[in-house]
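Just passing along the structure, written as structure tokens.
All protein chains of the complex are present and in place, except for one that has been dropped.
Read from first to last, the chains carry the letters A and B; within each, the first residue is number 1.
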Amino acid sequence: MNVIEAAGLGKRYGSTWALRECTLAIPDGHVAALVGPNGAGKTTLLNLAVGLATPTAGTVSVLGGTRPGSPAALDGIAFVAQDAPLHANLSVADTLHLTRNLNRRFDRGYARARLDELGIPLTRKAGKLSGGQQAQLALTLALGRRPRLLVLDEPMASLDPLARHDFMATAMTAMADDGVSVVLSSHVLTELERVADYLVLMSRGSVQVAGEVDDLLASHRVLTGPAAEAGRYAERLGVVHARRGGAQAHLLVRTNGSTDPVPPGWEAHPVSLEELALAYLREPGAASLPGPVRAERTEVSP
Amino acid sequence: MTALTLPAQPGHEASPRPVPWRRMAWITWRQHRLAVAGVVAVLGAVSVYLYITGEQLRHQGFISYGAGPVLSITAVLFQAIPPLIGAFVGAPVLARELETGTFRFTWTQGFGRARWTVATLAPLALAVTIAAAAFGLVFSWSYGPQIIGNPVLSPLAATTFDLHEVTLAGWTLVAFAIGSVAGIAIRRVVPAMFATLVAWSGLAVLTGAFLRRHYQAPLVTSNFTLPDGAWIESQRWAQDGHPVSLSAVDQVLQKIGATVAAPGHLGQLPAAGSQSAAGSQSAPAPGPGSVNPAQYLLHHGITQLTTYQPASRLWPFQWIEGGWLLALSLLLMAAAVWLVLRRAA
Partner (left out) sequence: MAIGKGISPAGNADASSPGGGGGRGDGAGLPEASTRGPASPIEFRLDPASGVPTYLQLVQQVEHALRLGYLKPGDQLPKVRDVVASLAINPNTVLKAYRELETKGLTAGRPGQGTFIEATLSQVALPELTGLRRSLLGWLATADTAGLDEDGIVALFTSVLRDFHERRGGTGDRRAPASGATEGVA
């Protein structure tokens, strides 16, 4: 089952296309990371998936074909928007009560136990909690609904490292215990590298890369060799991004699964997720999507 | 391949039963209790004042009719109650969720945004309507005897017509409904409140100035003496069946030392074409030895035709106005729900 499936999805605000030609199939049982710079369209895509926005073009379905915003989708998806919006003047206990009343299913025991572990007092007003506590409260409310999919929009943008660790630990524990799938967005890739096993790389409203992290890392590598020969191999090797000095060049290539022999005089290195993401972000025309291979630019950068 | 196998999920149905409506009761109360309590407190306090005033009026006896400065000022203040309720209770319902961003939480919960909107607006609409109706009752009891049977002031006049039971409830409900639409359309609390006040005022002015007189066909009379509390719509002069101007009538009257508009012991003849609610009395008081201006005019074939609504139509007019205000309110709140469904993030 795909937790989020999009076909030609597009969203226009006024005259600007925030998202266009988005085609995706995020499988369940994964932690899918939506990564890209600000303005890439991540929040727009998530809003479309949770039913806060309606598509201008194309289609999107969630949880194996359900329409976003329908009762079944609302029931199975828990969303934490950017900056964890909460009613500031409600106490934590009132917020729990509110969430319980707005949903069919809510595990109050879990929520209270979790808040107790975190040291968040039930009587304090939600607006008076620290940023980390608000994020944890929002996450607790979301997980208390026992969703099938947890959607987080830049959940850790304003959290300190310890709060970030605790936040992810909570989410990952829920995944281990209940099999919740997670989709989260961020513009900082490094903090997601330990957690993400499905990557969606977005830039300027389009999806550049979508796939399992293992497959992506296995199908890309960096070839290091003489700069003079770089041009000769560029076409044949499927170069995504090249960097060269005077004598030496690094080519990040896509191998399409086949293990081509390394050209004589060249070295091959495995590529990290961050390196791969940066390479694609620097090459707006490049893409690595499941399906027909798109033509890649072979422009080399100085 | 690397996916975690999902343990059995607890009861995920294809189309889950909706969350029961009654769950919203606590939520609506908790989130709007200040506003509702405020309305009840203010109206309650003013009701006490009205009760005291009413008692005083009854003990003094009604020595002075006339619009009077006190009633006018009080009436103007009371006219402000419906739009203020609409602005302070109605506008923030949707605008606050949008302004603070909490709609991203509230409208992604299982309850569903359309049902949430209905479950929030309906009880609040009912509450403000009942509160306004109760206040209208107190007002009618308190000032009623001074309004009804008052030869100078018509109960149908715009000064006090909105303040009776049914109309006050209706204007408060429509203000709330305007507020709710303004909230979802404008998405910011203070601008939505302002827009509510402006829109309501425009509607009230248009109704009072143009719409209300058409509820029932007015009566026409050529008597100079009109029934007590009649609400004049128009008056015109005619001589032998042909319209004649006010100045011509004035010239005729000057021969006996009276004028059309002159007040005083020669009697007041209201200016032609006036639509004032006050001063419908036109029976001239003949001075000693002077000619009765009314009979003098009749002798010359000059008559005055007055189009008016009688005071007895107070209640039918209230029901008519209350009726269309109710319909409009329901329409506006339905529009608010529709906009909630349509609006993007």
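Just so it is clear, a contact is a pair of C-beta atoms (placed from the backbone, for glycine too) under 8 Å apart; a residue touches a chain by one contact, two chains touch by 3 or more.
Source: prediction; values computed, not measured.
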Discussion item. For a quick check of understanding: of A:K11, A:H30, A:H87 or A:R104, which residue touches the chain that isn't displayed?
Written reply: A:H30
Worksheet item: Given the contact definition stated above, which residue among A:Q82, A:T224, A:T255 or A:S272 touches the chain not shown here?
Response: A:S272
Worksheet, complete the sentence: Out of A:T170, A:S185 or A:S203, only one touches the absent chain, namely A:T170
Worksheet item: What chain A residues would touch the chain not displayed?
Response: 29-31, 116-119, 132, 162-163, 165-166, 168-170, 172-173, 175-177, 193-197, 217, 272
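We adopt the following convention: only the chains that are shown with their structure count from here on.
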Response to the item:
Separation of the C-alpha centres, chain A versus chain B, in whole Å, is 55
Worksheet item: Once bound in the complex, which stretches of chain A touch chain B?
Response: 13, 27-30, 47, 50-54, 69, 71-72, 74-79, 81, 83, 85-88, 90, 94, 97-99, 101-105, 138, 145-146, 148, 175-176, 178-179, 197, 212, 214
Fill in: Footprint of chain A on chain B - complex, ascending
1-7, 9-19, 23-24, 26-27, 30-31, 100-113, 116, 344-345
